[in-house]
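Missing here is one protein chain; the remaining ones are kept as they sit in the complex.
Lettered A and B in written order, each chain numbered from 1.
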Amino acid sequence: MTGWLQPHRVVMMALALSLLLWSALSLRWDWLADYAPLMVEGIWNTIWILVVTSVLGMVLAIPLGLAQAAGPWYLAAPARAFCTVIRGTPLLLQLWLLYYGLGSLFPQFPWIRQSELWPILRQAWPYAVLALTLSFAGYEGEVMRGAFKGVPRGQLEAAKAMGMPRFTILRRIWLPQAVQRALPTLGGETVLQLKATPLVATITVLDIYAVSSRVRQDTFIVYEPLLLLAVVYMCITGLIVLGFRQLERRVPQRVA
Amino acid sequence: MKRLLALAAAATLALSGAALAQQIKVGIAAEPYPPFASPDAAGNWTGWEIDFINAVCAAGAMDCVITPVAWDGIIPSLTSGQIDVIMASMSITEERAQTIDFSDKYYKTPALVAVARGSGITPDAAGLSGKILGVQASTTHADYAQKHFAGAAAEIKIYQTQDEAFQDLVAGRIDATQADSIAVDAFLATEAGQACCEAVGAVADDPEILGAGVGAGVRKGEAELLARINAAIAKVIADGTYDRISAPYFASSIYGG
Partner (left out) sequence: MDSLIAASGLGPALDLLALSPPGWGGNLLRGLVNSIQIALGAFGLGLLIGLLGAYGKLYGGPVIRDLLAVYTTIVRAVPELILILILYYAVTDALNQFLVASGYARIQISGVMAGIAVLGIVQGAYATEVLRGAILAVPAGQIEAARAFGMPPVMLARRITLPAMLAFALPGLANLWLIATKDTALLAVVGFAELTLETRQAAGATKAYFTFFLAAGLLYLLISLVSGQVFGWLERRARRGEPGVGGGGR
């Protein structure tokens, strides 16, 4: 502890604290009370979109990685093409392509508008979830490809020699080790996914970024909502990093 | 510092009306807002407001550069000095006037509500009850909708551009959109607009929110620039340029009462 608390760090912390105090006292925060309920809703939307798209994206990423690492060419090629396209184009563009592009095609088919799904399809969040899920799957598919390839061949061969069925090998040997290998990068990728979520505000989803935009538009206060927004994202990032650290600790590093 | 200001003032006086030493950056919204301002396929900005800006700059002998900035951040762009004047169909409202100064109005049009054809929605809280209303961010229409329709409407969706709100009206994602009458008319004249939608009249006036017409915005305290712009606007209206510019775009004058 004493090693950490060096004189220059004390000065830096004092500076940071005085900066915090200054912004608390001399900037305008009177809008906070009015917008607090909306902000809670925004943070909730940001978090559930992050969690749902990361989980769904990961579920998609496993077959994508497996197909590229070990699949036959007719599975590997489309999987590779998918990852290349997703990683090669901006998410903002993918999002608009899905929402405004695909969305503008729907009304031409009356049966879609009359279907049971229309009340869901006409909302914005399904497009946000779809775009973010595909994006995460594209990036993670690439990570999983490396992870699957990184598992020592000998282990798979040993399992095969023991007469283990192929699916059991995947479930018991290959997948767990690949996930374990991917875990250190997964935390970073989840942070990147968090940083991608504010883009959904451009298609009218009310996330925390959209709430702060609304504060800015209603009150013409520019910097305070942005500063608060930065703090909110740093807190969520901190939670993600801590969460993954816990997870990594619980996953045994080496099975004896 | 004061001496420098005095010097600058003297210099501008000396140049009296000839040309300001510095270019004036006139900010318009980067998002298309036909028929007032939209880019054409050659990358040039065209529309009534562009013609009007050019006329005002000519009348005031100002060296203007039209600078597109994001509508959503147009006031911060002005206050942070990236542009010098806003002429982007911005309504003069008390709330905005706390942050920036406005010139005299140069047009005023009512706020209309457009809905899907035959939906039976009326432009009031009862008609919009349980419906989804779309408005453009940072507009008087957004403020109006928040104040008058927030309780009744199922949801008020905020769009970055009015264009996208119209697009979602066509796509059936919103039931109605409130916008400037000229923008609504222009949309309803398009093929997609004609096929799907109709205007159902103006919303009840609320001068406090809907404002006193559209004016040019400048940073607070730039009285000299504001005076020049006001004089130029008056000149453009008085010498018939205003009507000449408007004729190709509008059937009747949009200056309003």
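We adopt the following convention: a contact is a pair of C-beta atoms (placed from the backbone, for glycine too) under 8 Å apart; a residue touches a chain by one contact, two chains touch by 3 or more.
Just so we're clear, the structure is a prediction, and the values are computed from it rather than from any experiment.
Within the whole complex, touches from the chain that is not shown fall on A, B.
Only one of A:Leu134, A:Val151, A:Leu170 or A:Leu229 touches the chain withheld from this view, namely A:Leu229.
Note that of B:Val26, B:Ile53 or B:Val69, the residue touching the chain absent from this view is B:Val69.
Per the touch definition above, the residue from A:Met12, A:Val40 or A:Val59 contacting the chain not shown is A:Met12. Looking at A:Met39, A:Ala196 or A:Val211, the residue that reaches the missing chain in the full complex is A:Ala196.
Where chain A meets the chain that is not shown, the touching residues are 6, 8-9, 12, 84-85, 87-94, 96-97, 100-102, 104-105, 108-109, 191, 194-199, 202, 209, 222-223, 226-227, 229-230, 233-234, 237-238.
For chain B, the residues in touch with the chain missing from this view are 1, 4, 22, 25, 29-32, 34, 38-43, 68-73, 76-77, 79-82, 161, 163-164, 167, 190, 192.
The working rule: only the chains that are shown with their structure count from here on.
Chain contact summary for the complex, chain A toward chain B: residues 100, 103-104, 106-107, 113, 118, 122-124, 202, 204, 210, 213-214, 216-218, 220, 222. Within the complex formed with chain A, the residues of chain B that make contact are 72, 75-76, 79, 95-96, 98-99, 134, 137-138, 142-143, 146, 157-160, 164, 167-168, 170-173, 196.
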